[in-house]
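Have a look at the structure below, then the notes.
Note that one protein chain is taken out, while the other chains of the complex remain in position.
To keep things simple, chains are lettered A, B and C as they appear, and every chain counts its residues starting from 1.
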Amino acid sequence: MTDGDAGKDLQRRLLSEYYGSLSDEGRNGRKVAYMFVPGNVVELTRCFDMLPVYPEINALQCGIKKMAGDLILRAENLGYSSDVCGYVKNDIGLMLSDRKSPFGVLPKPDLLVCNYSGCNTFVKWFEALAHFYDAELFVLDIPYLREREAAKEDVDYIVAQLEELATVCARISGVPFDRGRLRRTLELSMEAERLWVEALKTAQSHPSPYDAYFEAVFYMAPLNILRGTEGCVEYYRLLLEELRARQKERRGPVPEEKFRVVFEGPPPWPHFRSFWELFKRWGVCGVASTYSKVGGLFDQGILHDPAQPLESIARYAMNCYTNWNLGLRLDLLRRYVKEYEADAVVIHSTKSCRSFSVGQADFREVLVKNDGIPTLMVESDLADPRYYSEAQLKNRIDAFFESLSHRRLLGG
Amino acid sequence: MISAGVDIGAGSTKAVLYDPERGVLGTAAVKTRVDLEASGREALAEAIRRAGLAPSDVRYVATTGYGRYQLPDRDLQITEVTCHARGARFLFPATRCILDIGAQSSRAVRMDDRGHVMRFKMNDRCAAGAGKFLERVARALDIPLEELPAVALRSKDPQPISSICAVLAESEVINHVSQGKPAEDILMGAHLSIADRVLALLRQVGGDGEVTLTGGLARNPAMVHALELRLGRPLNVSADTPLAGALGATLLGQQRLAKRLAGAPA
Amino acid sequence: MAFARESVADTSLSAVRTWKEGHPAGKAIGAFPVYVPTELIQAVGALPVWLFGAGGSIDISHADSRIQSFVCSISRSTLELGLTARLGTLDGFVFPSICDVARNLSGVWSRNFPETFVEFLHLPQNRDSASAVPYAIAEYRRLLNGLSRLTGRPASEADLRAAIESHNANRRAAQDLLAVRRETPWLLDAWESYLLLRAGATMDRDAHTQFLRNAVAAARRRGRKEKDRLRVVLLGAFCEQPPIDLIRAIEEAGCYVLEDDLLLGLRWFREPIPADGDPLRALAEAYVTQSPASSVSHYRGRRKQDDLPASIRAIGATGVVFCTAKFCEPALYDQVLYKERLEAAGIPYVHIEFEEKMSVFETVRTQVETFVESILFE
Partner (left out) sequence: MNVYVAGADIGSTTAKVVILDGEGKIAATSLGPTGASIVEAAQRRFKEAIEAAKIDEHEVEFVVGTGYGRFKIPFGHTQITEISCHAKGAHYLFPGTRTIVDIGGQDTKAIGADERGEVTDFCMNDKCAAGTGRFLDNAALAVGLSIDEIGPISLKAAKPLRITNVCTVFVESEIMSHMARGEKIEDVLRGVHNAIAIRSIALMRRVGITPEVTFTGGVSRNVGMVQALEGQLGTKVNVSPLSQYVGAIGAALYALERARGAPPTELVAEASG
C-alpha cells in the first residue's frame, strides 16, 4: 500500500539535495544567505543564485535528533542565560561546534538577512551571528500587523527596503538583478502555496486524512526550505493526491478519530514523539494548527503574486502568524474551530518563544468563558529538553480529555 | 604580627589566628546563634584560648561571611567569595577555581596565579537551593540525613533530574518515587542535578585548572563523587575547607596589616 | 527629595488626578517604556505619564490569568495595575516596540480594555535604510491623529514646536543632573538622581525641568567628601527598573555609578531636536539618526558593543555592573556581546539579576562587594 511513501521519498530526496547543495563542493562558489522562516525573501535571494540557510530549521532538527541539549549548554557556558530562547542558544552552540549539524557541516553566512517578522528575538539572534561571524547584516524591518489589511505605508516601507536589499545581494553575489527571474520564481511559489492550501483543507473531512499539527509540521518543510523551486511544487502535487486518496478510503492518522483539536503554539521538538503519544492515546487528531502558518498564512488568501513582485513579497512578509496582533490571532483560532469542526483547542505554551506564548492565557480566557470552547493550556519548551516534564503533561492531558469524554457521555 | 579571621556563616562561625612566621596558631568553630555578634566574639575568644594567647596579641581582625558587619571592633569586612578564594589557595597552592556549594546558594570563582579573584558567578534564582534540595529529597525518600551519602553511592542507574529549575527538580523526584524507582538511584540523580547546575557556573567563569570544593556539601562524599563524575577529573577536598573563609580573612588581614605597618595609605 | 520619593512610590497616580483638576478637559496618556515621542502627547494638550510597573508594592493575582509567569515583572505588574483599575485616571496607552512581550502586551491590553485608546508604535528597526525616516514620520502622524481624535484638539505646528522645546529643556536639565554625578559623584548618589528623574514620570514637562534645575543647584552646594570607591557604569536596566534599595546596595558596596541606562527613555537624545523645520520630520530624523545604543532598537551603522570599551574609559570608569531584569531577553542577549568586548579590552564586569519586586539584597551586596574587592585588593 503506497500510503504516502511517494511523498515521503520525494521530500527525503529534495532535502538531501538541498543540504548537499550547502556543502563546499555543492555550493561551487554560490553565496549563502541566512534567513528566518517567517516572512523570508527567498524568491529575491534566489535571483542572485544565493543559497538559503534557515537557523530555525537547523535548531528544530537538532531538537528532533536529540542534539539540542548539549548545544544549548555550550551557549550557556559562553554566558547565555537560561531565560533566553532555546533556538538561539542551539544555533550559537552549533556555531561554537563549527556548524556540525545533523545534515553535515553548514556553511558560514555571506549575508545575514534578518526578516524580522513577528519575533524581536530574530534581531538579537542575527546581531549575535554578525558579531561572532563578523558577517554583513541587513535588517529587513517588517512592521507588526495592526489592522487586517496591511497599511500602505507599511508595504511601501518594506518594498523600499527590498530594493536596497537587491542592490546588497547584487554586490555580494556579483549577479545582476533580473526581475524576470523574480517573476518566474514567484510563479513557482504561488503554485506550491495554492496546492498546500488545498492539502490543508482536506482536514475538514471526517476523519481528517492527516494530523494538521503533528504531521503538518513535516509536510510544511519543503514550503519553508524550498519555496520557489520546481521540486517544491512537485512535492505538494504528490501530497495533495495522497491526502485525497486517504480521504476516499476514510483513513486518518489515528485508528479512531475521537477528538478533533485545533493546536496553538510550537511543538516540543526534543520530545516530539512522546508529546504526540500523549494525545494519540485519546484518539486525538489535529485538524488545524497555527504553528503550521508561521511560514505564511496562505490559507487566509495571502499568496505570492508574480503580477506584483515586491508588493506581494512585502504583503506575504507581514502576514506570518506571529506577526499578526493578538486580536487577529484569536479570531483565526475561532474560525479554525468552526471551519474544521473541532471539539477543543489545545495551547502548547513554550518558555523560549514569548512571541507565541504571551497572550495565550488571554486566548484561553476568551475561548472558554465567552465561546464555551473547551481549551487546555500546557507548558514546556520548543527547544530546551530540560523543560519537558512528562508526568505533569500527562496528568493535565488525561484530565482534560477524561472530562471531555465524560461530558460527551452525559450529553453535556 | 598576629591577625585573626572570623567567618560568621549562617550555620556555623569559625575563627583562625595566623602569624607569618609561625603559621596557623589556633582555630575554633561554634554554632551560629541568632545574636551574630556574640557568635563572632565567642569563636574568636575560643581560638585565642586554644592558641594560648591573650586578646591584646591580636593586631588585626578581618571578618567575613553572612554576619561580617556584626562585629563592631573589626578592622575590615571582606566578602566570603574573596576569603574562600584566598583560603583555598593557602590549602591548595596550585588551585585556580573554587566551587562553593552551600545550603541556599552556590557559586564558582576563578583566580589568577596570585590567588586574586578574577571572575565569579552565583547561581541564578531558578537554580537556587542546593543543600536544602538534598534535605527535601532525603525526606521524600524517608532517608535520615546522615545516611544520605552512603545510600546515594550505592546507586547503579541514577535517574535523570532537571538541573535547570529547583521546583521542577523536586517534582521530578516525586514522579520517580511514584513510579517506584529505587531510592538510591533517585538520590544520586539529585546529586548529579546539583553537580550539573554548579559545573555550569564553573564553565562560565572558565573552569580549566585545579578545582577546590568548599562549603557545606564538601563534606558529602556522594556530592564529591557526582562532581568528579561530571567534571571528569578529581577535585581538591580537605577537612579544613570549612575553615577556608576564616583562613582567607586572616591572610588578607595580614596583607592589610603589613601595608599599614609599612606606612602605605590604607 | 521627599517629594520625589513619595511620587515614585504612589502607584495610584494621584499626581495625575491633581493635574487633571488643573486641566478640566485634560487627558492623560500612559507610555510604556523605553522610548516614546511624548512630545506628540504634549502637543495635543495631554499629559504624558511614564508607566514603570508597580515595583514590589502590589500582589499579582489578576494578571496571572492573562499572562504567563516566565515573563518580566514590569509587564505583569503593569497589567495587574490595569486589571485592578488603578490606572483609571489614564485615558489611553502607547506601547512602543521594545520586545515580543511588550508588543503582545499591547494586544492583551486592547482585548481587556476595549473602550480605552491603545496604540502600538512600530519604531523603525532598519535605521540604515533611506525609507526609515519617511516611515517614522508616517507612524508619528498616525499616532498624532489618534491622539488628536481622543483629546478633540488637533496639534498645530506651533504646539509641536513648543512641545519639542520643552522636551529639549527637560533633557538638558536631566543631562546636567547626570553630569554632576559623572564629574563629582560624591555630591549626588545614583539612587537620588534616579528618584529625581523618575518623579518626572507623572509631572508636566516644564514643572519637572524646573524641579531638576533646583536639584542640580542644590547638589552642587553640598559639602560631601569624596570616598574611596570604584567608579562603574550600570547597564541593562533600561525598561524594568530595579528597586531603589538595590541601587543603594550597589553604591554602599563601594561603587560610584557614573553612568547608567536607568529611565533611558526620559533622556533618549543627547543633542536638542531642532524646533524650526517640520516638527514631525525633526522628531523622526532624531530617532533614526541620534538614538543611543540600546537593547531595544537595532544600532545604526557600527555595532554597539564595539563602542562600549572606549565610552567606559572616556568617563573614567573602571568597571561595568550588568544589572538585568529576570526574564528580560533583549538585555540578556546584549550582555553576552558586551562582555566579549569588555573581556578583550581588560575591563572587569559583574552581572547581577534583579526583579522589580525584590525585597532581599544580600546576594547583590555580596556580589558587588566581591567585585569591588577583586579590583581594590590589588
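Quick note on the criterion: contacts are C-beta pairs under 8 Å (C-beta built on N, C-alpha and C of every residue); 3 or more make two chains touch, one makes a residue touch a chain.
These numbers come from a predicted model, not from an experiment.
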Contact list for the unshown chain, restricted to visible chains: A, B, C
Option from B:79, B:95, B:175 or B:193 whose C-beta touches the chain left out: B:175
Option touching the unshown chain, where A:116, A:282 or A:356 are the choices: A:282
Residue numbers in chain B that touch the chain omitted from display: 10, 34, 66, 104-105, 125-126, 128-129, 132-133, 135-136, 139-142, 165-168, 170-171, 174-175, 177-180, 183
Touching residues on chain A - with respect to the absent chain: 281-282, 349, 351, 361, 364-365, 368-369, 374, 377, 379, 387, 389, 391-392, 395-396, 398-400, 402-403, 405-407, 409-410, 412
Absent-chain interface as seen on chain C, which is shown: 56, 59-65, 68-70, 357, 359-360, 362
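Everything that follows uses one rule, which is that only the chains that are shown with their structure count from here on.
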Contacts common to chain A and chain C (chain labels): B
Most distant chain from chain A by Cα centroid: B
Per-chain CA centroid nearest to the all-protein CA mean: C
Whole-Å separation of chain centres (CA-atom averages), chain A against chain B: 48
Mean-CA-position distance for chain C and chain B (Å): 39
Set of chain B residues in contact with two or more other chains: 124
Overlap residues in chain C, where contacts from two or more other chains coincide: 326
Chain A to chain B touching residues, read off their complex: 73, 76-79, 81-83, 384, 386-387, 389, 391-392
Residue ranges of chain B in contact with chain C within the complex: 66, 78-82, 105, 116-118, 120-122, 124-125, 252, 255
For the chain A and chain C complex, residues of the former touching the latter: 78-81, 83-85, 88, 116, 119-121, 123-125, 127-128, 130-131, 138-141, 143-144, 146, 151, 153-154, 156-157, 160-161, 164, 325-327, 329-330, 349, 351, 354-355, 357-362, 365-366, 379
